[in-house]
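The structure under discussion appears below in the form of structure tokens.
One protein chain omitted, others in place.
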Amino acid sequence: MASEPRQPSSPGGPRVLVAGASGFTGALAAYLLWRHPDFELSMLTARSQLGSRLRDIYPRYRVPLALQELDLDAAADAADAAIVAYPHAAAAPTVAALRERGLRVVDLSADYRLNSLADYEHWYGEHPCPELMKEAVYGLTELHREQIAGAALVANPGCYPTASLLALAPLARAGLLADVVIDAKQGVSGAGRVFDESTHLSMAGENIVPYKVAAHRHTPEIEEQLALLGAPAMRVQFQAHLVALDQGEQVSCYVTPTRAVAGEELRELYRQAYAQEPFVEVVDGPPGVREVRETNFCRLFAAFDEHTGKVLAFSSIDNLWKGTSSQALQNLNLMFGLPETRGLL
Amino acid sequence: MASEPRQPSSPGGPRVLVAGASGFTGALAAYLLWRHPDFELSMLTARSQLGSRLRDIYPRYRVPLALQELDLDAAADAADAAIVAYPHAAAAPTVAALRERGLRVVDLSADYRLNSLADYEHWYGEHPCPELMKEAVYGLTELHREQIAGAALVANPGCYPTASLLALAPLARAGLLADVVIDAKQGVSGAGRVFDESTHLSMAGENIVPYKVAAHRHTPEIEEQLALLGAPAMRVQFQAHLVALDQGEQVSCYVTPTRAVAGEELRELYRQAYAQEPFVEVVDGPPGVREVRETNFCRLFAAFDEHTGKVLAFSSIDNLWKGTSSQALQNLNLMFGLPETRGLL
Amino acid sequence: MASEPRQPSSPGGPRVLVAGASGFTGALAAYLLWRHPDFELSMLTARSQLGSRLRDIYPRYRVPLALQELDLDAAADAADAAIVAYPHAAAAPTVAALRERGLRVVDLSADYRLNSLADYEHWYGEHPCPELMKEAVYGLTELHREQIAGAALVANPGCYPTASLLALAPLARAGLLADVVIDAKQGVSGAGRVFDESTHLSMAGENIVPYKVAAHRHTPEIEEQLALLGAPAMRVQFQAHLVALDQGEQVSCYVTPTRAVAGEELRELYRQAYAQEPFVEVVDGPPGVREVRETNFCRLFAAFDEHTGKVLAFSSIDNLWKGTSSQALQNLNLMFGLPETRGLL
Partner (left out) sequence: MASEPRQPSSPGGPRVLVAGASGFTGALAAYLLWRHPDFELSMLTARSQLGSRLRDIYPRYRVPLALQELDLDAAADAADAAIVAYPHAAAAPTVAALRERGLRVVDLSADYRLNSLADYEHWYGEHPCPELMKEAVYGLTELHREQIAGAALVANPGCYPTASLLALAPLARAGLLADVVIDAKQGVSGAGRVFDESTHLSMAGENIVPYKVAAHRHTPEIEEQLALLGAPAMRVQFQAHLVALDQGEQVSCYVTPTRAVAGEELRELYRQAYAQEPFVEVVDGPPGVREVRETNFCRLFAAFDEHTGKVLAFSSIDNLWKGTSSQALQNLNLMFGLPETRGLL
């Protein structure tokens, strides 16, 4: 592109780097920082495509910074905070090194999401740097807002736990949640910048296919958080599906309640639970993913099924936004004392 | 189109008319009859677009017959059998009138699917012609093949029950099915030739949205058939979702089994259940809907989840084909003593 | 939706109403005004769905105002300016009435785009209010910026002329344009909130189809503007195609130049022509529509074909944004003395 950028990032504000900016979620985080009125996007690092400008890889985001190799000392000079968009297990050592140099970190990986080291090791294998697990705050903003505001390390939740927990939290808190089956559907962007049969338009297009059957790693994250919300210990049935669209995630929860709940009670429960939330919309019918595409919103609807006695809770988010990168910004806003909605509406 | 058809239907074979040929399922039934080596497509009726040739409305099907108003006497002269593609409640009187004139009928509506009149009235309201309910055979071919072969009236199953029952039948027969949650996803063609927000590409595109929450009429059909297969009485939790694709239906069943089932036992159960079935494929991983698009195949996969103790059963069909119109042909083949796969492979 | 809006429009700024806010372009204009830092969205009118909140019809835009019938006196009280999103011929009388009451107007219809009344009448029939034609300024911002800044009535260009003229203007100005064939492709949103075969996902999906063959009304608008840019009188060959996507417009121009032009000269010509433009990007390879989706950007690429001696010019815009509603905001910014990029980056 011939011309220079017209959207200068915000000089003078807290400086943020994105580590792993060549993937879908890192690139989106960079874009959100770039257009943010208070943060300065100060550095982009990646392990491939070094030297390329982000705007040449993701033209629509128009971020002119070039990708460079991560040099920890240079990073410490250049940034006050970092969003780390690395794969699981690869993230932890970098997170630890950045923390050591004083940067506040939002980690998009699963490495610091769990409180239980045993659970982590069961699902992911050995943990590279378990010491920081105590320091890390689980970054589902609506559930841990106060802790996030004071945190130096935030473990951003997975997109599936984000949608699932927002749908289930009111029931868990009210002591209504006895058991749950979660059926989740997600667009192809959830697979990331991966080039294979699962993302080729001629194969993924016009398709719906379940994946990772009886093996999804998001289960322990959901179970641990539900317990924190007061739910009894339970084994959550979770199943993901890949669907022929780009961005979007829809979660249907089939809840066995501890008692029958009238529809109006249910509606009131959800309305009150999220009345003050700027990014959670409780609606009167099943929400579609288009309604939240490229936003930080989560849309919720709950109903009681008289035929079966189950409570149905439906949740829609954009997997790349509220499911990942815009929620990282929401958390970063809080960590730096900014209004939570800053740069996100 | 200037030129005349080059695919003459089969003169001399049983003559079949399609009533309601302007909708998606009627038009597909007409196409399948047109290209069938043994049936003669003899008449198309509809209540709109009278006089239009089907090939002008559905160019891809290339069926040159014109749509005419249904005249029962003319129909009796012109046809030995009929596929009736009318909406629920509208179908029954026409079905009855055609039966009276001696035509064998495959009814695509829900009017004769249930054995219990009480259940019908609970979900659909008053039944226009309940007398024929006894005569009607439920047309899920793999479950009622023998009865279908001798039937004069076949009630073709709904697409959701087709996919769900094929996934659940082996468990029900083996006494393993205690309870089930069914999460179903379907392309926009399932909504039919309806022009509104739910089908406009700029609204339905890139979307996933649950619909008919806690209110789906396919539940009684599934429950009744499961009971016939030997399952205990149960209330089935069923939820449908509209997904941004054209044809395709994917069903995920979350089964509470009566006892733990080892993975190998499960695989063997499904393999044996469908070993002789020409249109059911038991596969070793979760099947996508692309794999069955525009075919009469159903693809199944079952797994045991050790974390939760549940059995997961996944089913994929084409909602317009095996879900509706090609299964109607499969049944019609049987009703006229033809090989079941005739014209469908 | 239970909760109240959190994005209050800007009180104190110029007040703008949108007439015809229930269609795609009117609704998008309302959204862009709603999130604009300086304008106050003060009123929404429509001829259907009266009383509905816009956020219930277009949830993603989250605009809480309700649609009301257009009352001209109330409009004059409530607004300093209006964006009129009416069909051709229906717009002119409303535009005239609003102008009479002192509102500045951006008209999205074709009614005031042409300078020649004879041409208008040839393509559209009788003009309802031809008196205002002289006052109206053609709103292709990059071509008429100064006039727009002082205008009380701006005739926003069609989306096809916008993409075509930005691609051709440098050649026209340089005296290089002798003749042109324009092949244009557009997503289904270009057909508007119309519910029929052309927009049903099961019919428009996976399709490419030319439309309005040898009959497109955008030709005179392009021809008139090319003449103003210095091109010789010519008959432009223009053909539109509907493509199976939502938003996006791609235009390929096959130009017979007045002389051979070396590639480097061509690149330099385009670079200089748009060096100062905030919303035009001259790039080094063919631009895709994804790169400009939901932005006010136009992306251009030109090349010389040595095999044929023709100049190829490619243009990509979002038909609803730069093609219509965001360009309306770009113009409104200028009309009220605001920076042109305000609210659009």
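A, B and C label the chains in the order they appear, each numbered from 1.
Definition applied: a contact is a pair of C-beta atoms (placed from the backbone, for glycine too) under 8 Å apart; a residue touches a chain by one contact, two chains touch by 3 or more.
Since the structure is predicted, the reported quantities are computational estimates derived from the model, not experimental observations.
One of B:Pro59, B:Pro87 or B:Gly102 touches the chain omitted from the figure, and that residue is B:Pro59. If you put the hidden chain back, the residue from C:Arg15, C:His144 or C:Lys185 that touches it is C:Lys185.
Interface note for the absent chain: among C:Ser48, C:Asn207 or C:Gln272, the touching residue is C:Asn207. Looking at chain C, the residues touching the absent chain are 181, 183, 185, 187, 203, 205-211, 213-214, 219, 235-237, 239, 241, 243-248, 250, 252, 254, 285-290, 293, 301, 303-310, 312, 314, 316.
The chain not displayed touches chain B at residues 1-3, 6-7, 35, 59-60, 206, 271, 274-275, 277-278, 281-284, 287, 290-295, 299, 341, 345.
Along chain A, the points of touch with the absent chain fall at residues 24, 187-189, 193, 195-197, 199-202, 204-206, 244-247.
The working rule: only the chains that are shown with their structure count from here on.
When chain centres are defined as mean Cα coordinates, C lies farthest from chain B. Chain centres defined as mean CA positions place A nearest to the mean of all protein CA atoms. With centres set at the average Cα position, the gap from chain B to chain C is 46 Å. Chain A and chain C have centres, each the mean of its CA atoms, that are 36 Å apart. Work out the mean CA point of chain A and of chain B, and you get 39 Å between them. Among the residues of chain A, those touching two or more other chains are numbered 206, 287, 290, 293.
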